[in-house]
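Here the complex is missing a single protein chain, while all its other protein chains stay put.
Per-chain numbering from 1; labels A and B assigned in written order.
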Amino acid sequence: MARKESPLFLARAPYRRRRLRDASRLLPILGIFFLLLPLLWTEESRLSLSAGDVIYFFSVWIFLIGAAAAFAPGLRSGQGPTGDED
Amino acid sequence: MSQHVLLIEDEPNIAEAIRFILTRDGWTVSHVTDGSAALDRVRSDRPDLVILDHMLPGMSGLEILAALRADPETKALPVMMLTARGRDREMAERAGADCFMSKPFSNAEILAEVRSMMGR
Partner (left out) sequence: MPFKLLVVACLLYVAFLFAVAFIVERRAQAGRLGWLRSPLVYTLSLSIYSTAWTFYGAVGYAARSGLEFLTIYFGPTLVFVGWWWLLRKLVRIGRQYRVTSIADLISSRFGKSNTLGVIVTIIAVVATTPYIALQLQSVVLSFGVFASATPDGQAPLDAGQTAIWVAVGLAFFTILFGTRNLDAREQHHGIVTAIAVEAVVKLVALLAVGIFVVWGIAGGVGDVIARIDAADLSAWQVQPGRWAGLIFLSAAAVITLPRMFQVMVVENDDEGQLARASWAFPLYLMLMSLFIVPIAVVGLDQLPAGSNPDMFVLTLPLAEGQGGLAMLAFLGGFSSATSMVIVEAIALATMISNHVVIPLWLRLRPAAAADDLRSVVLMARRVAIAAVLALGYGYYQVSGGSAALAAIGLIAFLGVAQVLPALLGGLFWRGATRTGAILGLVTGFVVWAFTSFLPSFGPGAALSDAVFTQGLFGLAWLRPQALFGTDTMDPMIHALFWSMTLNVIAFCLGSLLTFPGPVERLQGAAFVNVFEGTVGPERWSKGQVDPEALLTMAQRILGEEAALSLFQTAARDQGKDSFLPDPTPAFLNQLEAQLSGTVGAATAHAMISQLVGRATVTVEDLMAVASESAQIMEYSAKLEAREAELTRTAGALREANEKLMQLSIQKDAFLSQISHELRTPMTSIRAFSEILTEGDLPPEMVVKYGRIIHEEAKRLTRLLDDLLDLSVLENGTVQLSLGLASLQQMLDTALIAARQTRPERSFIIHRDLPSEAIYLKTDADRLTQVFINLISNARKYCDASQPELRIAVRQRAGRVTVDFIDNGKGIPKDSQSLVFEKFARLTDANRAGGAGLGLAICREIMTNLGGSVAYLPGQGGAAFRVTVPLRLEKLAA
């Protein structure tokens, strides 16, 4: 399909913004890894309800929210029709 | 026997005036206001003379004239056209009107024209 011409190299600020978007796209994968991790190390592949588990999952959760909040400003700015994908 | 004039005119007051003038002079006058009904009246009444207004509802005077001239029976029927607009004269003559009067006319004028057309 036809693509709008876009510059080959970017200035520093847009470059950072794009890498932030990349990072935000990787976040769910990191999240899945951390949320499935306990299944690997727990005995008999069984999760139980111990205080440690509860604290672990909420820590992962808070970390994901914090990371998303850090990336969010990068998502907002530069939302032109071309400000997508790469 | 008095001769018959068919008057086709939609302004009632003008029609009234012409009818008065001609009737007083011994003509039989019948009157129709609507253009589309006029042709039927010509065929049924068989008048000796038609006085035809230019602007009529239903069918314009020129259209009626053209229709009269196209029909062999009425081809030679004497027609006098009345109009209130100056430039209509040529069109009326081209369409085959025998005589043309522009409004307002004098009573004597119209009477004289009618008489001369009917050879009186």
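In this section, a residue touches a chain if its C-beta (ideal position, glycine included) is under 8 Å from a C-beta of that chain, and two chains touch if they have at least 3 such contacts.
Predicted model, so just to flag it, every value in this text is computed and none were measured.
Within the full complex, the residue among B:Val5, B:Leu39 or B:Leu56 touching the omitted chain is B:Leu56.
Although one chain is not displayed, its contacts with chain A can still be listed: residues 1-5, 21, 24-29, 31-32, 35-36, 39, 45-51, 53-54, 57-58, 61-62, 64-69, 71-73, 75-76, 79, 81-82, 84-85. In the full complex, chain B touches the hidden chain at residues 10-11, 13-14, 16-18, 20-21, 55-58, 84-87, 102-108.
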